[in-house]
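Structure in structure tokens, see below.
Complex shown without one protein chain; remaining protein chains in place.
Letters A, B and C name the chains as they come in the text, with residue numbers starting at 1 for each one.
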Amino acid sequence: MTARVHKLINQPENLVDEMLAGFCAAYSDIARLVDKRLVMRAQPKAPGKVGLVIGCGSGHEPAMTGWIGEGLFDVNIAGEIFAAPGPELMVKGIRAADRGGGVLICVSHHAGDLLNAELALELCQAEGIDNVDMVVLYDDISSAPKGREPERRGTAGLFFVWKMLGAFCEGDGDLAAAKALAEKARDNTRSLAMSLSSCASPVTGEVMFEMAPDEMEIGMGLHGEVGMGRQKALGADETIDLMLPPLLEDLPFQAGDEVLVLLNNSGSLTLMELFVLYRRAAAKLAEADIKVYKSWIGAYATTQEMAGFALSLCRVDEQMKALWDAPANGAYMKQL
Amino acid sequence: MTARVHKLINQPENLVDEMLAGFCAAYSDIARLVDKRLVMRAQPKAPGKVGLVIGCGSGHEPAMTGWIGEGLFDVNIAGEIFAAPGPELMVKGIRAADRGGGVLICVSHHAGDLLNAELALELCQAEGIDNVDMVVLYDDISSAPKGREPERRGTAGLFFVWKMLGAFCEGDGDLAAAKALAEKARDNTRSLAMSLSSCASPVTGEVMFEMAPDEMEIGMGLHGEVGMGRQKALGADETIDLMLPPLLEDLPFQAGDEVLVLLNNSGSLTLMELFVLYRRAAAKLAEADIKVYKSWIGAYATTQEMAGFALSLCRVDEQMKALWDAPANGAYMKQL
Amino acid sequence: MNAIGSEELGALIRAMAQRVAAERDALNRLDAALGDGDHGTSISRAFAAAVEDIEALQEPSLSAIWLTTAKALMNRMGGASGAIFGAFFIKGVASLRDVDRVSNHLMAGALAAGLGSVKARGRAAVGDKTMVDALAPAVAAFEAADDFSAAWAAAATAARKGAESTRDLVARQGRAKFLGERAIGQQDPGATTVALMFEAANDWWKENQA
Partner (left out) sequence: MNAIGSEELGALIRAMAQRVAAERDALNRLDAALGDGDHGTSISRAFAAAVEDIEALQEPSLSAIWLTTAKALMNRMGGASGAIFGAFFIKGVASLRDVDRVSNHLMAGALAAGLGSVKARGRAAVGDKTMVDALAPAVAAFEAADDFSAAWAAAATAARKGAESTRDLVARQGRAKFLGERAIGQQDPGATTVALMFEAANDWWKENQA
């Protein structure tokens, strides 16, 4: 299979700036653009609350611009395509999110994101911006074995962390409590992704890697990083039957647990396919006596037009369910 | 460009049933499944209100299952992939939507949808179900010239009609008023689509038509029906500059008008690209002194994994703006 | 034999079902060029349902078989041609009610009634590049014949010729309408199905009754 190479963009070097400008023009009631690269809530949250920022690479839309808004994040610091932003821009974003209650920098674990956030934290200290902390988040079971969880990559399952953390930071909890909540959500979340296709880089205009039309890869990362290896492409039920057991074993999720489920579209999978996949996942979870509290199916963190999906589970308690159900109003994450 | 042919489904003959089962399992608080093919609101609307039904082909997810819910449609009667449901099933759906205030059957104009809805209406009359009416909707300017609007196809721009009509039917207006509102919204809506790629049929497992990697087609329909012809693929700004003028001329939209804008992803276009496209469209509308009231960018009516988009505009007055802003809670159409 | 009973009618429908199933992929390909590529799948699904439903009938009278076929096509096929093929069969039910055996003349009447319904329903005339281009000449040939053997043979030939005539036409109905001049050179799938149906009937007749 050849990926589509022609993209509807203009000059690649203007891509991120133009895309953010378009996003903020379309959703001006939700988000506004500052310094070309900071996507901020149109209405800042109340003074004294903990600010939430994330600095990460672009190219995964709607992540993370779509998560800016009430009940969600305060500032997205947008890097180039698939590249974390530099530390000085991150410091600007941190300043912009500061409402007096401290700022939590969320890092979806990738080398670049972590290194730049660390540098930004050091700069903050040097510049006397106190009350800033960082939390490193990961969920992808394919990227390091059980027992070495902190080496794992951050992928689509952080969806759950973002939502709960956003709701939490609308309340009166302090920075330490926010960080603890993020860690709790992270430690109860596991994801596994697969893909049927490659995708083209909008920067180079070339296909990122080769994949045969009848192949699939289980465990693929958000930037096309390899997973557990290639195999023959399977049908929907077979694919779920292959992916769900390792996911359940990893935490482990057990009979009696209550979970949130995400099926994240990495790009060009159809919702039609995702609904068929969900049907099997729901049946298998019911068989395992694991109760589904709520589910989401959609394209929340994409890898360009890659045809694949991630299955993510988050074990929830009463606090987490309440945070999950709290209202949210991002352009691409709405909870009534 | 070759389209992805392997789909994550099981047996094609079970596809629609399985997909609807998965959808309703995931969103059981919003929709429930009756008779395998009727997707209904989990909580029916209040007695006495006008019921809204649509019968159309599947394969365009989230249309129309994603539009079932409060402030939106009451029943989606799901046909096979790209094929309208038969009249007897439609009559069942009409009965299910009947809350005593009459039922309006919405037809997105395609031969099969119209023929089956007409048959269903005749059956209703024969069976003594009164107070049922039908409205035929269309928006695609590429499918028939100005002056022959009723021959045009229904495509993504009906988005505006669905939303306003759904809000209207939460109120106390009667069937005739609902139909008049639908016609008013339709008559102020225009769409034009384009595509960079073909897609594969999940039924036949074959690519639906051939397209070269450097080609694009302007005016393509929701099932891959041809439009105004092929040409060399252009960049984002050039594409908007080609599509917007005929759209503006058709109604015509004029200086001083206020509009809603939709950029609908036909499948595998990225949001990244759509934001870049939106930026240009917004700039050009501003130049023409046309005011954008609200915009939506996303995959609302898809053609499997086709890489293309539709640009739709709807001229609004105060009534339409209020209906637009009214709350809605479909799985894939939420307004707070 | 110049009158058929319910057994023969059931066998004729089965023969049609087998023929369209055998040509499913070819019909899909014709529809891929002019429409959305599903015609073969749809028509074979619906005919298979008709055969199944006919087998399940408690009292398989002529009119019950005809009605069952109509309903299966109308409800299980979906899309434009389901409604139209359904309309075709449903119209003939009335003229078969309360008869045990049907002559070629009575059958011609049922077919002609169906054709009228198709034209009305689809707002299509000969030359619009639809199934009407095969159905209209087939029904005329059937009506003009003196017995079943001649009727099936003449109808099959006329339907095939009609289907082939659609190649040179621009479509004025159905999805192919939007192709304009680009439809020229492609044969209409719905008309091709009509030809296959009459050919299957004629072949069955030659083997079993002639």
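Everything that follows uses one rule, which is that contacts are C-beta pairs under 8 Å (C-beta built on N, C-alpha and C of every residue); 3 or more make two chains touch, one makes a residue touch a chain.
Quantities reported herein were computed from a predicted structural model and do not represent experimental measurements.
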{"item": "Visible chains in contact with the missing one", "value": "A"}
{"item": "Contacting the left-out chain in the complete assembly, out of A:Asn116, A:Thr239, A:Ser295 or A:Ser312", "value": "A:Asn116"}
{"item": "Touch with the omitted chain, as defined above, among A:Leu38, A:Leu89 or A:Leu121", "value": "A:Leu89"}
{"item": "Absent-chain contact - pick from A:Asn14, A:Gln43, A:Gln125 or A:Thr204", "value": "A:Thr204"}
{"item": "Touch with the omitted chain, as defined above, among A:Lys163, A:His223 or A:Arg315", "value": "A:His223"}
{"item": "Hidden partner chain, residues of chain A it touches", "value": "13, 57, 79-89, 110-112, 115-116, 118-119, 142-143, 153, 201, 203-204, 206, 208-209, 221, 223-227"}
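Keep in mind that, in the parts below, only the chains that are shown with their structure count from here on.
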{"item": "Maximum inter-chain contact count - chain pair", "value": "A-B"}
{"item": "Centre-most chain [mean C-alpha coordinates]", "value": "B"}
{"item": "Computed distance of Cα centres, chain C from chain B, in Å", "value": "32"}
{"item": "Where chain A and chain B are represented by their mean Cα positions, the distance between them in whole Å", "value": "29"}
{"item": "Where chain A and chain C are represented by their mean Cα positions, the distance between them in whole Å", "value": "54"}
